[in-house]
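For this view, one protein chain was removed and the others were kept in their places.
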Amino acid sequence: MDITRLVELNAAYARVIDNEQFEEWPKLFHDPCLYKVTTAENVAAGLEGGLIYADTRGMLEDRISSLRKVNIYERQRYRHIVGLPVVLGQANGAADVETPFLIVRIMREGTMDVFATGCYRDKVKPDEAGALRFAERIVVCDGRRFDTLVAIPF
Amino acid sequence: MDITRLVELNAAYARVIDNEQFEEWPKLFHDPCLYKVTTAENVAAGLEGGLIYADTRGMLEDRISSLRKVNIYERQRYRHIVGLPVVLGQANGAADVETPFLIVRIMREGTMDVFATGCYRDKVKPDEAGALRFAERIVVCDGRRFDTLVAIPF
Amino acid sequence: MDITRLVELNAAYARVIDNEQFEEWPKLFHDPCLYKVTTAENVAAGLEGGLIYADTRGMLEDRISSLRKVNIYERQRYRHIVGLPVVLGQANGAADVETPFLIVRIMREGTMDVFATGCYRDKVKPDEAGALRFAERIVVCDGRRFDTLVAIPF
Amino acid sequence: MDIRHEETALEMPVSTPHGPWPEDSLARVPYWVYQDEANYKREMQRLFEANTWNFVCLEADIPNKGDYRTNQLGELPVIVVRDADGSINCFENRCAHRGSLIAFDDGGNVQNNFKCIYHAWSYDLAGNLKGIAFERGINGLGGMSKDFKRETFSPRKLRTTTLCGLVFATLSPDTPPIKDYIGSAVLGRIKRVLNRPIRVMGRFVQPLPNNWKLYVENVKDTYHASLLHTFLATFRISRLTQGGGVLVSPDGGNHSSYTIAIPEGANATAYKDQQIRTDQDGRFALADPSVLESVEEFGDHIQLQILSVFPGFILQQIHNCLAVRHVVPRGVGKMDLVWTYFGFTDDSPEMNRRRLKQQNLVGPAGFISMEDGCVGGFVQRGTAAAADHVSVIQMGGSTAESQETRATEASVRGFWKAYRRCMGY
Amino acid sequence: MDIRHEETALEMPVSTPHGPWPEDSLARVPYWVYQDEANYKREMQRLFEANTWNFVCLEADIPNKGDYRTNQLGELPVIVVRDADGSINCFENRCAHRGSLIAFDDGGNVQNNFKCIYHAWSYDLAGNLKGIAFERGINGLGGMSKDFKRETFSPRKLRTTTLCGLVFATLSPDTPPIKDYIGSAVLGRIKRVLNRPIRVMGRFVQPLPNNWKLYVENVKDTYHASLLHTFLATFRISRLTQGGGVLVSPDGGNHSSYTIAIPEGANATAYKDQQIRTDQDGRFALADPSVLESVEEFGDHIQLQILSVFPGFILQQIHNCLAVRHVVPRGVGKMDLVWTYFGFTDDSPEMNRRRLKQQNLVGPAGFISMEDGCVGGFVQRGTAAAADHVSVIQMGGSTAESQETRATEASVRGFWKAYRRCMGY
Partner (left out) sequence: MDIRHEETALEMPVSTPHGPWPEDSLARVPYWVYQDEANYKREMQRLFEANTWNFVCLEADIPNKGDYRTNQLGELPVIVVRDADGSINCFENRCAHRGSLIAFDDGGNVQNNFKCIYHAWSYDLAGNLKGIAFERGINGLGGMSKDFKRETFSPRKLRTTTLCGLVFATLSPDTPPIKDYIGSAVLGRIKRVLNRPIRVMGRFVQPLPNNWKLYVENVKDTYHASLLHTFLATFRISRLTQGGGVLVSPDGGNHSSYTIAIPEGANATAYKDQQIRTDQDGRFALADPSVLESVEEFGDHIQLQILSVFPGFILQQIHNCLAVRHVVPRGVGKMDLVWTYFGFTDDSPEMNRRRLKQQNLVGPAGFISMEDGCVGGFVQRGTAAAADHVSVIQMGGSTAESQETRATEASVRGFWKAYRRCMGY
């Protein structure tokens, strides 16, 4: 799979979140799909549980409608810095990809924290239209700490 | 516009600042140009004011001569981590580009802080010699806080 | 030298360290080689001393066997965010390259710190098999502070 | 080796570090309790290191001999370890020599002894000092003097007790047996959930920007749930207008609130009538409601149960989403909330998948519990200049007994009843 | 609900938290005032929460009914809101129930009432507690007792006053009217600039690594400007040798310094003669001087005016660059400087562009003001081991009256005059 297109997919992914175009986010996934946020420790210990667990695009959309309409939290935004994807393998049009990430959280009053770092473990394949989409994105965070709350997806 | 050349332009931009070759920095702009440092909040509120506002290459050069010769501040340097540019549109040889950035400030005694994160909103076009240069670079910071002082450009 | 291959070399470098596949790390160097961790201040002052100094692949391997088997420290891992390489020059198949980096250290209990930032000053050339390897990697850190201890290579 | 100053030993509190307690009512609490450094230090000594049972781990965490976990009672670091005879020991994680942590990972397995890395002094699984490197010196030089009594030098030992797979520890010889400590009513609600072997499904830590007590109050606060959390109200997971109530232990410290899956009847419109934000009925729906698909698991129609044991243990059942939470103070204005999601060893694949989906409801990113992550910080900041003002905890009266409604702050008052007794206020 | 301890209520300071004030002269200040925690707490109570007028927002920030902004008086969080009748109310941003922030954004519009997110208690635009969720409970269970007097439970209310579009608030009933508080001389200089409707042009926050008083002193310090800031001296924006002076209000707390655009005459070479670093005349020039192109805007040849109102408000006019700054303490060694750049609603496009360019002169990246960002930290660190030593504020004598020169520290002494009165030193 062309590395450039993977990089562009990741750039688009980061951009819709960081620009608060959240409604665009689920569209970057297939349906059904698997999106999970967990930690390296849980993965190493074989623990399946996740901070966020979605296996349909509908569940991703619910995350967005919930953060838009019903959840209460102080204004904040993210800035993703995404590293270069490493393609681990390919089979019938789908690729296994690993991509490092760093997320800075910027709170309403301006404080900036390294909020999460880790690695996206992805299964990527083209949709009908040929656009690359995530069949699977497991967000494996390096640390176990999630400060205050996680409203915006990683 | 070739993404690779945009990436190289941004790498060169970060390098001249982080290596303290400040005199090279204005040369990456057209003249006249627009360079402004502001925040996402000001942009969203339609407030024009900027932390730094320059519309000629001369004004950029004055920033450098001032930080070199006349301003007083404790020794410090930046490390830029620049994400992948997203080209939003192109017209007659000029491209509208968005590029995420993270700046770590390293103080004389060694403390490292996430000093700024945000997005460069650029108009890029080639100069006579065909080299890509910034006709416009609006530095839209995610947060409103600028710790202590801003001597070195973003 | 093809920029894409340099980017892939750096991605592989970061990945083996961040995924704790440390034994793969020395294999990315030639033998003999030069790997040194120092600071911009030492380089500017012409001071040769380094935090880590290795001129054979064996010395790199000893770093790994030591951190695996004998050194005592609290569990921790790194997350590298590596910027775009800038090729400064090439001669008979070897390239002088500069690559910015940011390292976040994640401690056992989950705290994340910006642990180091700086610039890799590399001499890169292909091995017999044609794979790019480091003949030299000087890790020039922006700051002088190294918190608590440095067990894992930069 | 333990040397206490006279003044410390004698100190019997007649007043607080911040002057007299403002008013002798469980319905009033001064805000300095969330801010005062001296009061925080006193909490460490009077609560966490005194007559309280503190959650330290699950039995499932340390099944075999030599398996250990580290944890904290307040700021006291401890090691919990399974001994050869299957019993569980707990002792201070501090070397008797010069005070280093004896263990500095979350857990693991040591076979027969712990060895301090600093000078290699070693301890058996009960925390007894067994070995001193070069105790006799070399060539008759150095080493410890002959009369050094190794037995008298050990880390402080704690008493441990287990309950339904939970392990608690206390530093005091006087803490009553766990069943008496918790009280029969609340005890029954623990047994109700922890009725067979569990399996851990995931662990996360959620640092909160507030004093630890603000979170414990939040957990005990049956009044806030459906008013703060839109999900609870909109999807009728828990409304004040549904059946339910709150059990409070006689000493006030422990509680269990519950919601019963019965229709609201006459009060069905109460939220709409009061224009309460969290009633989004009709305005907010899920594209994929599978996150709410649950099955009756405990045979008693209780669809939501939140339970706490003083000072910092929480057991949660929301539909089929089960977790224990542990409150760890991190200074006067910070705390860690340690989440352990679990299921049972006999879960079917369907039940496993159901729990995985329902875990979206809780934790740092929980559809329901997300707000509890920030509201404590809102109080911490809202009261920044109000040390000498008081909170008004008067919903449902001024006492702390069990009630058939959740439109009450009875169990919050219960917390302060227990707190003031321990702190001597 | 407000309960004050006897000792607090009675406490009349006979000495400072750090022993007696070293010397009864306005020209000497001990460095512990920038370091002492107890003194900082006392400042919150004696200055910001007592008889002082504190800037809370611009009228332009809240033009319509229900428009609000949040701010702080020292560490006291407040809400400022426009009421139905156009008046402006201010009250503590703390819910009367259990103390949550009532509003947790910078501002916005609530139509008729504020609703606390925690338990949905609601307040009208004057801060009166109007609604309590489930006040009567459900089915006769829970709820507030009948005799609960809702009126007596409200956040603390502040008095507000407006002046030339500025909004100030005070917690004390005794603070004199704003015009008397500021004094006629300084008042005139406010009216001079704020003479018509303004428009906000930009907002930035600059955290500074020093005690808040070090920045306020810096602003009042007419002596430092041309000695620290090369731009001021080299481009003759403000030199001590140019015309100008400083006005100090009778109570000392407020000041206005000004520079008049007249030639230096005999003293033209004074900077060069003393080899003062900031005189780069001839050695430093601008490639594009348009940043300095200004027009006479107020018809009185005053090209630079810096004005302060005790304790933390600043109004700035540098050529055509206008801003208000607000000093917010963030603990003993930290503060936030909140910048609001503004122009007038009737600015021409040229004037707008002129202001945008001149904004390069001030703010965190200001050619002129950049040094003020670090110099406070230099004092904080320089005096780290000098708590019992004193600063020497003797330029231009030892008193605090207005002077025709800026080669004086008169207005800095004025600050200490007002400070010591408020603090009881």
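Per-chain numbering from 1; labels A, B, C, D and E assigned in written order.
Throughout what follows, contacts are C-beta pairs under 8 Å (C-beta built on N, C-alpha and C of every residue); 3 or more make two chains touch, one makes a residue touch a chain.
For clarity, every value in this text was computed on a predicted model and none was experimentally measured.
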Output for the hidden chain's shown neighbours is B, C, D, E
Which residue among D:K65, D:K115 or D:K130 touches the omitted chain?
D:K115
Absent-chain contact - pick from E:N128, E:Q303, E:T383 or E:S411:
E:T383
So one chain is hidden, and I want to know which residue out of E:G127, E:P311, E:P329 or E:G396 touches that hidden chain in the complete assembly.
E:G396
Those residues of subunit E that touch the unshown chain are 18-20, 22-23, 28, 30-31, 217, 223-224, 227-228, 240-241, 266-267, 270, 274, 276-278, 371, 375, 378-379, 381-386, 388-398, 403-408
Across the whole complex, the chain not displayed is touched by subunit B residues 72, 74-75, 108-110
Positions on subunit D contacted by the hidden chain, ascending
1-8, 44, 49, 73-77, 92-102, 104, 115, 117-120, 131, 133-134, 137-139, 141-145, 148, 153
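We take it that only the chains that are shown with their structure count from here on.
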By that same contact rule, can you tell me which chains touch subunit D and subunit E alike?
A
Taking CA centroids for every chain, report which one is farthest away from subunit C.
E
Comparing A-D with B-C, the one with more C-beta contacts is A-D
From the C-alpha centre of subunit B to that of subunit C, how far is it in Å?
28
Please report how many Å separate the Cα centroid of subunit A from that of subunit E, as a whole number.
43
Which residues does subunit A have that touch at least 2 chains other than itself?
72, 74, 81, 102, 109-110, 114, 144-145
Interface hub residues of subunit D, defined as touching at least two other chains:
205, 228, 278, 371, 375
Pairwise, the chains that touch are A-B, A-C, A-D, A-E, B-C, B-E, C-D, D-E
